[in-house]
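Scroll down for the structure; my scribbles are underneath it.
A single protein chain has been omitted; all remaining protein chains appear in their positions.
Here the chain labels run A and B in written order, and each chain numbers its own residues starting at 1.
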Amino acid sequence: MTSHAYNFGFLDEYAKKEVRRAILKAIAIPGYQVPYASREMPMGRGFGTGGLQLTLALIGPDEIVKVIDQGSDDSVNAVNLRQFIEMTCPGVSTTTCTAECTLLQTRHRIPELPLTAEQIIVLQVPYPDPLVVVESSENKRKTMHGEADYSRLLVKLYEDIVKYDEITISHRYPTRINGHYVIDPSPIPRWDVAKLNNSAALLLFGAGREKKIYAVPPHTRAEPLVFSDVPFRVEDFRDEAGQRRVCARCGCANSFLDEFVGDAGNKTYQCSDSDWCDEQLQRAEQVQGVAA
Amino acid sequence: MNKILEVRNLGKIYGPGCPQCIDSTGPEADTNLCPHCDSLVAMHGVSFDLFEGEILGIMGESGSGKSTVVNTLYSEQAPSAGEAIFYDPVSAAEGGKSGKQHELFALNAAQQRWLRNHRFGMVYQNPQRGLNFNITAGGNIAERLLMSDLMDYGAIRERAKSLLARTEVLLSRVDDLPKNFSGGMQQRVQIAKALATRPPLLFLDEVTTGLDLSVQARILDLILEIQQELKTSMIVVTHDLGVIRLLTGRAIVMKYGRVIEAGLTDQILEDPQHAYTQRLVASAL
Partner (left out) sequence: MAYVAIKGGRAAIDGAAEAVEFMRAGSTGKEAPLQLDAIEQQLRLLVSRVISEGGLYHPRLASLAIKQFQGDTLEAAFALRAYRSTKPRLLETPPQDTSRMRCIRRISSAFKDIPGGQMLGPTYDYALRLMRLELADETPEHFRAISRRFLAATPEAQLPATFPKVLDALRAEGLLPPVAESREAAFDITREALTFPVPRSAALATLARAETGSLLGIAYSNMRGYGDIHPTVAELRVGYLPVMLPHPVTGETMEAGEVLITECEVVAMYEGNAADGPPTFTLGYGACLGHNETKAISMAILDRALQKGMKDGAANPSEDPEFVLLHVDGVDSMGFCSHYKMPHYVTFQSDMDRLRTTQKKSKERV
């Protein structure tokens, strides 16, 4: 059997063009889930194939790509995707530095460092539709979105407050885009939801298995679905004494923290965003060096 | 008195329909099934007006088409023929000017939904249709308020509680699931939910059928009180002459999809013209 050389970016050019058309439509109608013919990629559905198709459709030879998973460049899935991009897009450079990249593919996090107008962020999406928790039929959900009928989702929030005095949605927090469509912002923590609002960078969302693309264009309103008199709360990193926990590695006191349980049951905390942590550490070392 | 609803020649046929459908069905033919094409002529040529603050009764036995009338007006299904105009009375608080006219069957689904959420209310015989049994009584009312864009949790909560208090549901049960309520209590929650957005037009479809007599009487009293308080226009669908007598000022009688008699309720009950109505009234005495 002959060996088969792959096209730049794995997908054939027609497929890439199709994805780009869907992206343009998604940008034109902020928050609307554009159906597209998601291609089978050589990694599992659910491993970021939707995000990857966006990345491969957008990637050019001068691109500088960063891939993170759970905030880290070095987690297994991020490594896997980065290797695949390197293999199928010869000439493209990759980086772990958030400030340097032009295209950032991510699963479950948005970097702590604010992104710029020169950057595009691609988020991997398992469930594109926030209404799926209250309505299982996609056909009915489409009508609800069209009519901006989110009352059943809001009733869920109401019932949460009645039952728990607190909204219990932890991640994938439903977020209203430009005053109409409510999106599932992918499983980012509530901590990252504010970063969607009025972002300088273009945010793209790709769901491979569910075959949908949607976007939050730059400088577009993105508001978490809440009651006007109940504040939206992000993850709380204060200890029992009310003190903000800091990263055990870099000392940062304003980043999303991962929790680690030691053998003795003791808990330590570190930045979830590995590049951010490295930057903070470097800066601290420089300050120390100057001081010395 | 201002007109709130004008219904003309409303018709609904289930099935393919044929040119002989209308002539072959109705009270004279003693059937609503067309013998030529097996279509069901659920209603045909139904016309009436409803005025502000009035309660109109639609009376008939099952299969007479009375529920089909309100189902089409509440846009749960599309009619096969006819038109209906809703003259939206704008309250004094909203400026007091004469409201908009809506041609109900010319509206798109979103517009119909808007009217259902904001301007109409519906109470069904079966509370499972009007309530979501998986969310609390308060949540059911909240849903309707949220549909009309009220976004303040405290205000929603207050309004839900005051509505439940008004419909005599114990406040301690506001956060309970309606599936654990008695039938009468479920109807009260349904009424509270329907009234949540202070709709000027309310549809009531056999709301007391199947309830104990004492519970029936209290629900009917509640409906009358609310009508007097809020001046809500209502269409009451029932097979029960007692309900018609107690609640309505005017009534229409339906049989096999046709209106066979219409007029003041007292007149119909005292001096029924149509043989069918005469039998109906006689049997109830």
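As a convention for this text, a residue touches a chain if its C-beta (ideal position, glycine included) is under 8 Å from a C-beta of that chain, and two chains touch if they have at least 3 such contacts.
Quantities reported herein were computed from a predicted structural model and do not represent experimental measurements.
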Would you indicate which residue among A:V122, A:I188 or A:A201 is in contact with the undisplayed chain?
A:I188
Which candidate, A:T116, A:T168, A:S228 or A:N254, sits in contact with the chain we can't see?
A:T168
Which of these, A:S137, A:S228, A:Q243 or A:Q286, touches the one chain of the complex that we don't see?
A:S137
List the residues of subunit A that touch the chain left out of this view.
1, 4, 6-7, 10-15, 18, 35-42, 44-47, 49, 69-72, 74-80, 83, 107-109, 126, 137-139, 142, 164-166, 168-172, 187-191, 209, 211-212, 235-236, 248-249, 256-260, 270, 272, 274, 277
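The rule is simple: only the chains that are shown with their structure count from here on.
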Using mean CA coordinates as chain centres, what's the gap between subunit A and subunit B in Å?
48
Subunit B to subunit A touching residues, read off their complex
109-110, 113, 132, 135-136, 138-139, 142-144, 146-147, 151-156, 175
Partner subunit B, residues of subunit A touching it in the complex:
143, 146-147, 149-152, 154-155, 158-159, 161-163, 227-230
